[in-house]
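Dumping the structure here so I can ask a few things about it.
Every protein chain of the complex appears in place save one, which is left out.
Lettered A and B in written order, each chain numbered from 1.
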């Protein structure tokens, strides 16, 4: 991945926001190449009823290894779960272990399937890292599975191997973090694809997917003096999503409302404050063009609310437009090029205001 | 793994022991789910005479990553060794690299085979993490191997792929720690299964295994001011074990005597002090019950002595009774539920006295 800043506030006096993204640490004044994800997956059916999934990532940095400098490239667990299927058709499953939290369509979709470079701030702020440790139940009616299977055969970008309905209990403190209170996070999600063929020949094969998710959690952000906060903060959210799969023109939108921990600069304390945001994305599928299946896209996103994963849960104020295209130019290689106009508040409660910038961002992705 | 504390001293004023276990960091006031072990094994015969074994674990935390908080899920090496067989029957082998130390029957037995949730404090205190870097020689006479093979076919829980006789030289500072003195740890172990068929029809098929182990080591505990102690502490131990394999009724017992580093609260210094402890475990094998092979068990353990792996080698005072049952309810899934009545001194030399508690502990284990 290589980011070039055309023009923007990459440096700033102390107290002012610099142009940074919580999703991509290589947006900074130094630039250079970065390895975003280096993941290995181990997956297998153990019996007819049991399936294992193990994923680790070699893109993790470990801090303070020499002269307070980090070292990169350490291996860390992402997923480690076992699925127990309760029926022969595998429509109902219990998932035990560390896995993705069913909260927000975009969070469940794998990054290799997602067209834009990063997830949106608003949807991802609920579960940075997307995973937690707990127990989930998923259910997918067979005829819903058939619609998804048909879309997958068409090369559509689905949200992955999750259920139409999911409910879960998790530690709630975030991916690979130590649990810090004795309450569990409760999450529920539903998503339903409607085949629009009945609306007339114009809609033949078109699918509209609608759904929503909700979460109840108690969270303790890390604080600047070390450790986590001494008290729990309520973090409750609901979200909605709608996807018209691009055949050839598609719309995808999600929005979330709620409250959660957020640093209040007036009182210099973490408070429970409202949050709101989401995105609208338009995609056009050019189909097989002879040089690959190119998909141009545009996305607008907005977020106002806390970023709980950062120290002191700073407030984010994000407005961003991204225009790009995804080009799988060889079998296992995919190039994404995007222009982004960002207005972002840095995820640091000691810096104020929004930084602006224009970026050209490129990503080469290989998978196997 | 999920621990529920029914009633106990999970919090305490400074200077008093809290209810904690050196084996399970999720016994605390916050609770929540925990991933105990996430291990990958790579094993293979390279030639007729050489076998490789590599195991790593994704259940390792790295400290002080943000706001002095740890991050979990890092990958760390457990075993990395090569076995060189010196004869065609593979009864004699040399093992080079990082591997389990032959000291205490329970330490060699794999956790997936062990029925109770954790190893006992006394036996495990010699080699926390159970592994070290060095050279070991193992010898197993063919007729001993035949007895063990027969027991394994019966579904008995053996101690694994180790020899009837083992001697080894190791760094002696503990699993994945830097060697800190120029002396090596010397270890020897012997274990012998006696087929009791000759004692009459009552004992047909019954096997009694007897043995012992010994260790000579010089150890430098980590100290609270940083780094390791400037001087070596002698750590010498002998242990005995006896196992009557459950057909259907079994007894398993180990005991250890010795001396090692231990923090003395009177003089506020680490001294060489005596240690003693062990366990007695009763098991009943219900056999195939239709819903799985259920094995109820009870274990009593006691330990008085230092815990060298913790900072300043604090003294442990452990008395514990655990009653539970292991239920492999599906092919690759095993549930263990246990009630434990613990009296434990916290592994922190700044806290005194024993904490008491009653716990219900559950563990779901999957393997492949």
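Quick notes on this structure:
Throughout what follows, a contact is a pair of C-beta atoms (placed from the backbone, for glycine too) under 8 Å apart; a residue touches a chain by one contact, two chains touch by 3 or more.
Owing to the predicted nature of the structure, the values given are computational and were not obtained by experimental measurement.
Residue in contact with the omitted chain (choice from B:93, B:157 or B:180): B:180. Touching the missing chain, out of B:96, B:139, B:257 or B:339, is residue B:96.
For subunit A, the residues touching the absent chain in the complete assembly are 26, 29-35, 38, 40, 58-59, 61-62, 64-75, 330-333, 364, 366, 368. Looking at subunit B, the residues touching the absent chain are 42, 44, 46-47, 49-50, 52, 54, 56, 60, 62-64, 74-78, 80, 82, 84, 96-98, 133-135, 170-171, 173, 175-182, 184, 222-228, 311.
Here is the rule we go by: only the chains that are shown with their structure count from here on.
For the pair subunit A and subunit B, the distance between mean C-alpha positions equals 40 Å.
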